[in-house]
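Note that one protein chain of the assembly has been removed; the remaining protein chains are unaltered in position.
Chain naming follows the written order as A, B and C, and within any one chain the residues start at number 1.
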Amino acid sequence: MRLASGRPLGEFELSKIRRHQTQNEPLIFERSSLGKIGYQLPPLDVPPVDADEALGAENVRGEIAGFPEVSEVEIIRHFTRLSTWNYAIDLGLYPLGSCTMKYNPRLNEAVARIEGIVDAHPYQPQTLAQGVMRIQQVLESYLSNITGMAAVTLQPAAGAHGELTGILLIRAYLESKGDARGVVLIPDSAHGTNPATAATAGYKVKEIASNERGMIDMASLEAAVDDSVAALMVTNPNTVGIFEQDIARVAALLHDRGAQLYMDGANMNALVGVARPGDFGVDVMHLNLHKTFSTPHGGGGPGAGPVAVKSHIEPFLPVPRIREEAGMLRYDHDLPDSIGRVRAFYGNFGVLVRALAYILAHGGDGLRNATLDAVLNANYIRKGIENDYHLPYDAPSMHECVFSDSKQSLYGVKTGDIAKRLIDYGFHPYTVSFPLIVHGALMIEPTETESKGELDLFIDALKSIAREAETTPELVLEAPQTTRTSRVDETRAARKPIVIWEPPADGV
Amino acid sequence: MRLASGRPLGEFELSKIRRHQTQNEPLIFERSSLGKIGYQLPPLDVPPVDADEALGAENVRGEIAGFPEVSEVEIIRHFTRLSTWNYAIDLGLYPLGSCTMKYNPRLNEAVARIEGIVDAHPYQPQTLAQGVMRIQQVLESYLSNITGMAAVTLQPAAGAHGELTGILLIRAYLESKGDARGVVLIPDSAHGTNPATAATAGYKVKEIASNERGMIDMASLEAAVDDSVAALMVTNPNTVGIFEQDIARVAALLHDRGAQLYMDGANMNALVGVARPGDFGVDVMHLNLHKTFSTPHGGGGPGAGPVAVKSHIEPFLPVPRIREEAGMLRYDHDLPDSIGRVRAFYGNFGVLVRALAYILAHGGDGLRNATLDAVLNANYIRKGIENDYHLPYDAPSMHECVFSDSKQSLYGVKTGDIAKRLIDYGFHPYTVSFPLIVHGALMIEPTETESKGELDLFIDALKSIAREAETTPELVLEAPQTTRTSRVDETRAARKPIVIWEPPADGV
Amino acid sequence: MLAALGIESIEDLFASIPECLRYRQRLAIPNGRSEYEILDYFRARAEEGAKGYASFLGAGVYRHFRPVVIDALATRGEFLTSYTPYQAEISQGVLTTIFEFQTMVAQLTGMETANASMYDGSTAVPEAGMMAARITRRGRLLAARSLHPEYRQVLNTYYRHQDLPIETVRYDRDSGQIDLTDLESKLSDEVAAVIVQSPNFFGLIDKTREAAELAHRYGALLLVIFSEAAALGILEPTAEADIVAGELQSFAHPTSYGGPCVGVLATKKKYIRQMPGRLVGQTVDADGNRAFCLTLATREQHIRRAKATSNICTNQALVALMATVYMTVFGKQGLRELAEQNLAKARYLADAIRANAGSLVFSGPFFNEFVVRPGLGDSARVNDAALEKNVIGGLELGRLYPELDGALLVCATEVNRREEMDSYAACFGSSSRRI
Partner (left out) sequence: MLAALGIESIEDLFASIPECLRYRQRLAIPNGRSEYEILDYFRARAEEGAKGYASFLGAGVYRHFRPVVIDALATRGEFLTSYTPYQAEISQGVLTTIFEFQTMVAQLTGMETANASMYDGSTAVPEAGMMAARITRRGRLLAARSLHPEYRQVLNTYYRHQDLPIETVRYDRDSGQIDLTDLESKLSDEVAAVIVQSPNFFGLIDKTREAAELAHRYGALLLVIFSEAAALGILEPTAEADIVAGELQSFAHPTSYGGPCVGVLATKKKYIRQMPGRLVGQTVDADGNRAFCLTLATREQHIRRAKATSNICTNQALVALMATVYMTVFGKQGLRELAEQNLAKARYLADAIRANAGSLVFSGPFFNEFVVRPGLGDSARVNDAALEKNVIGGLELGRLYPELDGALLVCATEVNRREEMDSYAACFGSSSRRI
């Protein structure tokens, strides 16, 4: 018996059912059918132009092979269905360590779409850009107050971009002193962007081993800092969630030897309102507005990575800088020492707007309270599972706690398996196998967003999984069982990469 | 071993896992915890007032027992999670017969939220309401053009409300002629709102049996129309999806005998641009803007049920009417014969805005093409399953086709079971067991929205289910198996109704 | 697809429509426009409105702050583009929120049960009245003159053709509340229900308890109506009421020129089978998990046909969802603080107007609305002066209440800023100069 779709009946059920409805949406290219359109344009109110004449026939393309041809409702359904295959903060706890997945207030989406802001053009006359310039100026001032630094640039598009900007600033500063030096020191616990950044900025990277307490080892630092060292990049609290207690001494040591201290501010959610890097002796640092200041992560950006600096670095900041004279704001491009631009225009402005809205909503005290709650939540989880998972460093945790899978790996269960099993319990996993100094790390950052109720469910899930690891490891090793997509074969993806869709050979 | 949540570990997995994440959200009341807040208010900029003094202590309430206390993120998660338990047009075919579940363009949501429209107040000076009045006037004129009627009122809030308005109009008209009469005739195929409406308007209802072709039986109508009859309420195309071919003769007969013809316009999606009720001899009719004109159904409203009338009925329309003088619009309240208001203010204005946007987007020809496609789709489905299901009436189908479960019921499978099984195939079911003249009806209305691809999948699903009904009826009888919620016990709900949440006896 | 159907053209499918009934012209509707042109069209209409004006209009439709999360959630396709949850297994999202809605409405109104929504306040009233008539098997209704005039108009339209005569009960000229002597004089054992609004149309907390006592003495029910839901945050519910019906627009929807709104109807448990409209009930699914579904459908038109408790089918589900989100956001504390802010703003404005020679017409306690008479000049002058300052003044009552000609119904909510109120109050003085 034939089916309307042409498939034999037997096959049918596979084609649509997959646990529940809307789970079998094809790629948009597979949905396309000749001549369908979903777009609208007003009729042209000027004479049409012959493209071949205007551009020269050789410059005019034929049709874009394979490009989608679908109707509006198919578009709505396609992306709506795909969206249901995704986990998100809006659906529950998202404890990715080091990512600060906090709630993204909807207000900020509304604010960023206000007419006059969302449609501002970077080249519109400054007399007609006072509002958008004011937003930058106010945000800069709040961020320098929060970090305890002298000045802030909002140009970097994300944290790693901020790191690059920061290291280039240090380089320019040192050069102005006569020697840019050649080495950047980085603790072995650091995030991958740190060494990658140093290299991009033309520095050699030397790793500093952490001590048994998960902190920078002063001795090895002492030994490492010679006059080839331009800077140390330190994350504080570090990636093990521990505050670097010697940070002030570290700064002093570096400064003694003509080096600078760069701080990766990705973990500022542990410090805002409680302590200021500027007071630690930090010379340059970046912030991740999409972490600490809650701009939506959007599946992986856009973010913003403002860089805050001490006054001796200020002359080197990217052009342009905002200046105020008699209540009027203007851009100053005349900065002979500037490292130049790190991005066109004024950074991810729409993200800056959201971050400012977040700061205004919290106010100074509210920001500090968020910090307190974030640290409380992390410690509550730590306490909740400390008997079930191995804690490699017992130093006090700040905004996140890092465990290891050493207990579970006795039964062949690794951190990656535990993570997948968490999915079956309805949670997004923690960060897996980072930082590198912890073998089989479970890096858990709940943020202030979570209520005790959600934390308890999460703790229960981890306890339950710990028990499963002992009693029924296969349950964990085969997880997730409850999702549309079962365990994904990442090795296969890398072996023979398929990164774009291609029409089936038979041209169907 | 105790869990953080206090539950013994054994229980745990039940509590969160249910096929996949976010499927165990409790009621908002169960989420509440003392003192939590999710609201914000600006500080009061005037002196506070003592409520007891201002209103009298006896008028001031204590706290609202049981009312929610939750944070903003909990609110977002609560409703986002609940939303994922719902099927919708945005997720796929929604072939509810008689409901015209067509795609709801997102544009119309944007349009209805434009400042100056969304914040207009019904009592603002008419000089400052010209825009919103113009929207009504233009929509009225388009709807009268589409229906071929002389005038339109936009006040009714939904179809049934439009029916009531229409019957009251007929009553007022007949009264003005001297006798309101006492009976309204309604075909046995009619939607339940028709008899309910007639009764609400103070009429007795007499049913007219349909003939073997599913249409009004002229003979029994002849017999039924005497001078006690105020009107006949007919749906055209009728609820079996068949055009009432004798409609003009029906009208003539009624008019001969001093009665009026009311048309239920719920099925106008089969006629727009192709035929106009005004040309059939219809005196009064309603439209469902949330059906034919695609305003979102919103889980059951809001809708709008404008009523269109011939000129002899116009004087009786609800107050106020919009009049234009020298380009200025004004409301005319001075209508001595009007039946009065059927709703405060100007009806579901926001819905009217969306409907006008829909009409403007389609234009006259576009509306007609939508009609053609809607009828084509219904007939394509009919053709696709006519060998698998019993077709009670073989008259040509318009916008919907109605089958019966008589073949499947041989195996104990009823239309309700087939509907539930469709859910497993990823579709919303058709309308079940309506119209009443078809025993075990499957009432299928795809609308113009659906592509051939989606229709084919739907046809395949129904074919496959027909086969299951023969070979593995239990599969069908126990459906749905693939949803978060399995078959719901509706009998139990009605036996001892629980319609509001109450705190558990132990006060927990 | 045509091939599959064995036809040449789609037109063939319309063969069953007699040729003489086919429409052969083109609709007199311009060609389809792109979304950008349509946005422009409506923006142009919006410019013909009152953009950027401050406003002191209430009178049944109220301006309140609306948390942005309401639209963020209500525009999710799963809510926006679904329909009445006939198929419970894939409609638990809507069903659960309606169940929460019913619960919150009951909690707010102090009733034991509430339905899934009515069209709006004005249509909820006649539905409640018919319900009362069914319960008492009586045929007369008494409605306070201080019930919203447009609600009364709707009531008349509904009842004109049923034998449900309505009589109006006067309000006390001093207090503005219901005239209890007049009420008593009109009560009899033919009266099904007494309909009282509180806060009433004049913004006054009305004597619902006294009215209830009288009504019950004659075996009639008391129907309590409200159009400003914000008052429920602070107003003691009338425990003696038999049915509470009203309007929740304040909790959900922008003024939107008066619609869509969302009507509510709440009552005692014992009357549940007499209620109009949809009801969501709790039950279990085949696995024993809690689930919800539409219930007591035997009251409704699609089962009961001509004997149904109402003809309502589509209601206002999405607006009810918005109200549910709103009530959740404000919650226990927020609704109270909201009400207190309204109370304070309205009193501030009333005092400011008094200071400008205006005088309150009624002595009863008011919530966020009050009736005022300019001391100098008339209401029209005051509002004209206000318009010149981009302020829309209160409602002139002359058309609706001839006896109150020259008086204004003025509303102030939490959205009205102090400066706006000062500016409007000044018009009561200023306008005088122009006499």
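For this structure, a couple of remarks:
As a convention for this text, contacts are C-beta pairs under 8 Å (C-beta built on N, C-alpha and C of every residue); 3 or more make two chains touch, one makes a residue touch a chain.
Everything quoted here is computed from the prediction, not taken from an experiment.
One chain of the complex is left out; on chain B, the residues touching it are 21, 40-42, 76, 80, 105-107, 109-110. Think of the hidden chain as still there; on chain C it touches residues 34-36, 65, 67-68, 72, 75-76, 415.
Please note the rule applied: only the chains that are shown with their structure count from here on.
Computed centre separation for the pair chain A/chain C is 46 angstrom, with centres defined by C-alpha atoms.
Chain B has its Cα centroid 45 Å from the Cα centroid of chain A.
In chain C, the positions touching at least two other chains are 33, 35, 37, 69, 72, 77, 90. Of all residues in chain A, those touching 2 or more other chains are 21, 40, 76, 80, 106, listed in ascending order.
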